[in-house]
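Before we start, here is the structure in question, set down as structure tokens.
With one protein chain removed, the remaining protein chains of the complex are shown where they sit.
When the chains are written out, they are named A and B in that same order, and each has its own residue count from 1.
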Amino acid sequence: MTLMPEFELARPRDVGEAIAARHEHAGSRFIAGGTDLLVQLRHGIDRPDVLIDLSAIEELGKITSGPGGARIGAGVSIAALARDATMAANYRAVKEAAEMIAAPGHRAMGTVGGNLCLDTRCIFYNQSEWWRRANGYCLKHRGDVCHVAPQGQRCHAAFAGDLAPALLALGAEVEIAGTKGRRRMPLGDLYVEDGRAHLTLSEHELVVAAHLPPDPPPSAYSKVCVRGAIDYPLAGVAVALGMNEGVVKSLQIALTGTNSRPFVLSGTDAMVGRPIDEAALQAIERLVQKQVQPMRTTNASAHYRRLAAAALARRLTAALGIGSRPDAAVSAVR
Amino acid sequence: MQTQSPRSRKRLLKLKLNGRWREDAVAENQLLVDYLRDVAGLTGVKTGCDGGECGACTVLVDGEAVPSCITLAARCHEQSVETIEGLIQQGRPNRLQRSFHEKLGAQCGFCTPGMIMAAEALLRRNPHPNDGEIRLALSGNLCRCTGYIKIIESVRTAAETPA
Partner (left out) sequence: MSADPTAGAKRPGVPLIDGIEKVTGRARYTADLMHADALVGRIFRSPFSHGEIVRLDVSKARAVEGVAGIVTGTDCPHGYGVLPVAMNEYPLARGRVRYRGEPVAAVAAIDAKTAEQALELIEFEVRELPAYYTSEEARAPGAIPLHDDKPGNLEREVHHHFGDVSRGFAEADLVREERISCAEINHAQIEPHACLADYDPMSGRLTMQSVSQVGYYLHLMLARCLEMDTSRIRVVKPFIGGGFGARVEVLNFEIVTALLARAASGKVMMQLTREENFLTHRARPQTDIRLKLGMRRDGRITACDCEVVQRGGAYAGYGIVTILYAGALLQGLYDIPSIKYDGYRVYANLPPCGAMRGHGSVNTRHAFECLLDRMARDLGLDPFAVRRANLLRAPTRTLNDLMVNSYGLEECLERVESASKWRARIGKLPRGKGLGMACSHYVSGAAKPIHWTGEPHAAVNVRLDFDGGITALTGAADIGQGSSTMVAIAVAETLGVSIERVRVVAADSMVTPKDNGAYSSRITFMVGNAAIDAARKLKAILIEAAARKLEARPEDIECGEAFRVGHGAQSSLPFAEIVKEALVDRGPITVSGAFTCPPEAQGGKHRGGAVGSTMGFSYAAQVVEVDVDEATGVVRVDKVWAALDCGHAINPLAVEGQIEGSVWMGMGQALSEETRYVEGLPLHASLLEYRVPTSAESPAIEVQIVESHDPYGPFGAKEASEGALAGFPPALVNAVANAIGIDMDELPVTPDRIVEALVERRRRARLATAQRAAS
């Protein structure tokens, strides 16, 4: 079945209207680019009565930058983000992540907010209604068993957005609008390790922008996919590395594709004051291997995603550490 | 896919389709691809997958190449939409259409309309793309016949032809 369910479409002009509409219709959902949501609706996942279309809200569509850093509106398209001069100059990881997402058509439509709030994915979940029903549904949707780990109590669907790790590594915050006004919090706080409910947003809240701090360290993003486009990352890694006189000043590594949330690798503080040498790179690989929790949610093996995440973290750190990016780091991405 | 339920709420969609303004009442849940094929009769727009995976339905919305199978028609209000049919000028295929024909960029032809629209968006933005840029611009459009070799050659040839 690929029939689109019926819904009404609301097109608010500003964020306030959007929040009000969400509040008014219990069975409503926000839609930004729709590149993931509309596919899910055709798969019979979720049947909202009202879709609240955010594309007409001007405020969401802008990137601004200044001495206080950069503010990326949640409605900015992935393509616009990839083309943005500020990102290219200062926030390289964000640009690199943006230009590798899906394919050009998805990037033209997909948005920053949509990518940050991307639903988690799993081979037992991203299937047609017929498929999921034949399989007795799953913990994430209509069922009570996680087919990835039937003994467990949680859903292991994996987050596969590319922008989140890049923004996390650069210390981004998110600006959230709700019925009670706006709030800002570290991007990391937007997520929890639960494939069924990985966002901490309350029901009527909306991500309206991401804020990047000024004077970022050099950064890079890389991921592994089976093919060169139209693919989600099996593992994606962003690294932001500040160096000072040959030793680490700051090191932030963030990952996607391996867990139910994107997350910042912990333990990298220990690298501060040390050079990026083989020992440091091996330590980073070990940290990644220890902290990622890939499960069999993709057609590639979980073991592979663990190893690939570690390899990418090592490679990007090494490349940033020597101040230039060797071709190898780029070619791994494709 | 064929018929919208009469229960769906409709709204007036005004858009510039292949250069002509037109208005239609469309169901709010109607996909652009279904509007183009079933309402406007533009069957050059193809459906090849169950949503956003193959690029066969690619059309231009305000000049950007997007998959019309994951675009709601109602969101194209007051926008310009172009399809493969709109590239023909006074009965003559445009330079991309000619080069895809002459260089065998089309074999079975099913991915071709979407492929040409993606290429059209590229050439408008970047009149002289190199092969790498062509490959990336078309990377959301799957072709199963050509291995992309003659498609890339067709786009290169078109770029060398005055518009």
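In this section, a residue touches a chain if its C-beta (ideal position, glycine included) is under 8 Å from a C-beta of that chain, and two chains touch if they have at least 3 such contacts.
A quick note: this is a predicted structure, and the numbers were derived from the prediction, not measured.
Novice: Which of these, B:Q30, B:T47 or B:T157, touches the one chain of the complex that we don't see?
Specialist: Touching the chain that is not displayed is residue B:T47.
Novice: Given the contact definition stated above, which residue among A:C146, A:L190, A:L287 or A:A311 touches the chain not shown here?
Specialist: A:A311
Novice: For the full complex, which residue in B:E23, B:D62, B:E102 or B:E160 touches the chain that was left out?
Specialist: Spelled out, the listed residue whose C-beta touches the missing chain is B:E102.
Novice: Residues of chain A in contact with the chain that isn't shown?
Specialist: Touching the chain left out of view, chain A contributes residues 1-3, 103, 123-124, 127-128, 130-131, 133-135, 147, 224, 226-231, 234, 299-301, 303-304, 307-308, 311-312, 314-315, 328, 331-332, 334.
Novice: Using the document's contact rule, name the residues of chain B that touch the chain not shown here.
Specialist: Missing-chain contacts on chain B: residues 1-3, 5, 37, 42-50, 53-54, 56, 83-85, 87-88, 93, 96-98, 100-113, 116, 134-136, 138-152.
Everything below uses one rule, namely that only the chains that are shown with their structure count from here on.
Novice: Would you kindly tell me how far, in whole Å, the mean C-alpha position of chain B lies from that of chain A?
Specialist: The answer is 29 Å.
Novice: Within their complex, state which residues of chain B touch chain A.
Specialist: Touch residues, chain B against chain A: 1, 5, 7-9, 11, 27-31, 50-53, 55, 58, 64-67, 70-72, 74-75, 118, 136-137, 139-142.
Novice: Can you list the chain A residues touching chain B in their complex?
Specialist: Residues 2-9, 11, 31, 34-35, 38-39, 42-43, 51, 53, 55, 79, 102-106, 108-109, 128, 228-230 of chain A touch chain B in their complex.
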